[in-house]
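Note that one protein chain is taken out, while the other chains of the complex remain in position.
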Amino acid sequence: MRLCELLEQLNNLKRIPRTGWLICNVPLSEVEDVAQHTFDVTAITLLLADELERKGKKLDRERALSMAVVHDWAEAEAGDFPYTALKYLGPAGTKKRIERGVLEDILGKLPNKEKYLKLWREYSEKRTLEAKLVHAADYLSVLVQAVKYRERGNRSKKLDELWRAVHKDIKIYEKELPPVMALIKELDGRYYSLQ
Amino acid sequence: MRLCELLEQLNNLKRIPRTGWLICNVPLSEVEDVAQHTFDVTAITLLLADELERKGKKLDRERALSMAVVHDWAEAEAGDFPYTALKYLGPAGTKKRIERGVLEDILGKLPNKEKYLKLWREYSEKRTLEAKLVHAADYLSVLVQAVKYRERGNRSKKLDELWRAVHKDIKIYEKELPPVMALIKELDGRYYSLQ
Amino acid sequence: MRLCELLEQLNNLKRIPRTGWLICNVPLSEVEDVAQHTFDVTAITLLLADELERKGKKLDRERALSMAVVHDWAEAEAGDFPYTALKYLGPAGTKKRIERGVLEDILGKLPNKEKYLKLWREYSEKRTLEAKLVHAADYLSVLVQAVKYRERGNRSKKLDELWRAVHKDIKIYEKELPPVMALIKELDGRYYSLQ
Amino acid sequence: MRLCELLEQLNNLKRIPRTGWLICNVPLSEVEDVAQHTFDVTAITLLLADELERKGKKLDRERALSMAVVHDWAEAEAGDFPYTALKYLGPAGTKKRIERGVLEDILGKLPNKEKYLKLWREYSEKRTLEAKLVHAADYLSVLVQAVKYRERGNRSKKLDELWRAVHKDIKIYEKELPPVMALIKELDGRYYSLQ
Amino acid sequence: MRLCELLEQLNNLKRIPRTGWLICNVPLSEVEDVAQHTFDVTAITLLLADELERKGKKLDRERALSMAVVHDWAEAEAGDFPYTALKYLGPAGTKKRIERGVLEDILGKLPNKEKYLKLWREYSEKRTLEAKLVHAADYLSVLVQAVKYRERGNRSKKLDELWRAVHKDIKIYEKELPPVMALIKELDGRYYSLQ
Partner (left out) sequence: MRLCELLEQLNNLKRIPRTGWLICNVPLSEVEDVAQHTFDVTAITLLLADELERKGKKLDRERALSMAVVHDWAEAEAGDFPYTALKYLGPAGTKKRIERGVLEDILGKLPNKEKYLKLWREYSEKRTLEAKLVHAADYLSVLVQAVKYRERGNRSKKLDELWRAVHKDIKIYEKELPPVMALIKELDGRYYSLQ
């Protein structure tokens, strides 16, 4: 079975650092890795999905959760591009092309391969409500982690820049995902209370 | 909203080590943490659920995934008991009682609190197919990580003991979850090929 | 001889983290381990014992030092419960029962086994002057380490809570151990000078 | 002056991991970073340059050393692509294009900007003897580090694959740089002596 | 009081690595620090003292334990010379002179200053039975730790050299401290069983 090999490759995600933090002067010994990040995104997706449902929104939680689990698998072979690298990657779509290439290779002959490719595609197209939810969870996980780094003493200007950049990117989900906005407000309170 | 505080508490899971590895002479700087572990369990749950469905088994994937995400939240405040501590904890149920206490506290006044407690209860009772699947995924994640430690050079006797103990515990899922057994066979091949 | 095996088990203490710090947002890569902590407790016990003797107090320094060395051996197999877990453990005495169980097992057939159990019992009963001294040293070691984490930038609210909780617990030694109080005053000065 | 800002950006290289090792199951806490790697490449360049001169070869050592110092500066913002990612990057030249973009930005208005761009261009074109020397030093640094990881216990198949891949890539320097080949032979002896 | 400042300086010992291991290819993230080492030496001193008494030898356990606690305090400011550096230090006594200088400074005006200097002097002169016991414990702690590094995969030739060097140095205690020799035999069994 191809599954064992895939699990060993996904194990890489416990060692691939989220490079953006390193640019913010976070030491390598404290850097979040992609597995930890994915845990966050999955937990936030679950919590927000329930919150949205409570407020009457309908969504397919199983698809949202599956997308959250899968969304960064390609980094197991490609590593994580820091946000500072994105503008140099070239034509829009370069990052997606790379990730799709890796995914197709590591999924190999897995019987359910197409399902995971489809989930990843839905995520990266940001069109369905579920995909938007996972993207919002992805951004929120950055904010929570930034608060924790700041609480530990980090006063890098790059961290402030990252903080503001995430706010800009997450704005587009404001209308569709109201609980996101409430949460951001609270996180702002936490971040700026740390002088 | 109580959500922000909960997210900061779940952030602890990125720092809580899986203590069992430390007993196996894994250095603190290499130890898997609970967030990384949960990522593994969620990914394995997703992969096995799809595999089971492909073979005609019916299961509620959304509930299985949610359980996987939630199953170790209590460790955010209680830490992780190493497997060597379990026999000292006293009457069966002590560990469950501790975890339920923590969960109730950290979920606090969260509107969906009851849902998460229910998921955790289902998981810890190991009765439904979904709960069994997540338990199997939990054990499998230990085996995959043990292979990676062994590949890095670890030849501790405690690692061998842990390997065998997991085999014993996972046996009860043999009949209901056939793909688990196929995977274990492969992992055995990997583990013992590393002399 | 049983001694070699015991030494390998005590080696675990160099890998068992003091979990309480992790709750205070201290990263896993910076967390104090039980062996480092025991070094602190032993050194502080020695220094305070000499200070007390200089002020005319009589005490058995050998027993105090031995207790300090031995006081956390049980954590080699049981791990370290974070202070946030204590209230969930159940009836008073649960933690002691667990530790005694571990100690009896790891001391096994060691000829001097009874001596170490007796030292640990004296420590955990907090009745003799020597036991109180070691407990005070234990608390002081927490305060010194908290100052160092704060000096490194940590501004977690949990650290402030821990700081205050230790003050409350150490109060009962105020009358019998005057040098402790002088030291705490100085440590307060250090902690709060770091804004 | 722009220099201070540049030095802070180069400081990132002490935190950017050489991602290829992570794919080989090297833990994040042991991974070589780009600054350490550059030290290696500079030292090997110096040693080989002197060895080549002793054998009568003429070369511009100052240019070779400067190239070695500069060759990975772009990774301060772009991070390090693991070797497993290269084949997905797309048309030959994509990596170079990214790196040139970063370099131009981080060098900004530095008066000597053009000099460093020229050095980097010479390096990445692999045409001059000096550029070839630095490339050979770059490969050799990988082999030395692989020996050290293997000596620490690592038996990952990916490490063996990397070992063989480097041998293939370094072959083209065989004729022009004889001391390189002697050194590789010795390193092979070291690597394979570790069973 | 001078005590608070001293405790902060002794806190350095939790960060000062035992440099000899680094020469043996132990990564910086796994290196034993002086506080952990002192814990080991104190515990071994306690265990061996009891063993010796059981066999009818008389010794002052309080002095032995105090010496063990104090023996490396000077490294808080001087760092730890790796064993490979010793032969370059110059005339015998250079290391002692350095350590005494540091000790006098960090003990400063501490009322019991003379006591600690005397303990350290006794230790470094290796003449009393108690001093010999602590030296033997110091060597034994190296052997136990070497077994643990070897168990983790380390196959460095320098580790083997260190192993043999310690055996030579510890030989002089053979007659006076019989339990030491029994322990070494067991440790040899452990070390060489790891191929």
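Order as written gives the chain letters A, B, C, D and E; numbering starts at 1 within each chain.
The criterion applied here is as follows: contacts are C-beta pairs under 8 Å (C-beta built on N, C-alpha and C of every residue); 3 or more make two chains touch, one makes a residue touch a chain.
All values reported here derive from a predicted model rather than from experimental measurement.
One chain is not depicted; across the entire complex it touches A, C, D, E. When the missing chain is restored to the complex, the residue among E:R97, E:K171 or E:K185 that touches it is E:R97. The chain not shown here is touched by just one of E:T19, E:N112 or E:T128, and that residue is E:T19. Screening C:G90, C:P111 or C:G153 against the full complex identifies C:G153 as the residue touching the chain left out. Residue positions on chain C in contact with the hidden chain: 27, 29-30, 148, 151-154, 194, in rising order.
Against the chain not shown here, chain E presents residues 11-12, 15-17, 19, 22-23, 25-29, 31, 33, 77-82, 84-85, 87-90, 94, 97-98, 101-102.
On the side of chain D, the interface with the absent chain consists of residues 1, 3-4, 6-8, 10-11, 13-14, 29, 32-33, 35-36, 38-40, 42-44, 46-47, 50-51, 54, 61-62, 65-66, 69-70, 111-112, 115, 140, 144-145, 147-148, 179, 182-183, 186-187, 190, using the contact rule stated above.
What we mean here is this: only the chains that are shown with their structure count from here on.
Here the chain-to-chain distance from chain A to chain C, counted in touching steps, is 1. Interface matching across C-E, A-B or A-C places the copy of D-E, with more than half of contact pairs shared by residue number, at A-C. Farthest from chain A, judged by the mean position of CA atoms in each chain, is E.
Centre to centre, using the average C-alpha position, chain B and chain E are separated by 40 Å.
Each of residues 27, 29-30, 148, 152-154 in chain E touches at least two other chains. Screening every pair of chains for touch gives A-B, A-C, A-D, B-C, B-D, B-E, C-E, D-E.
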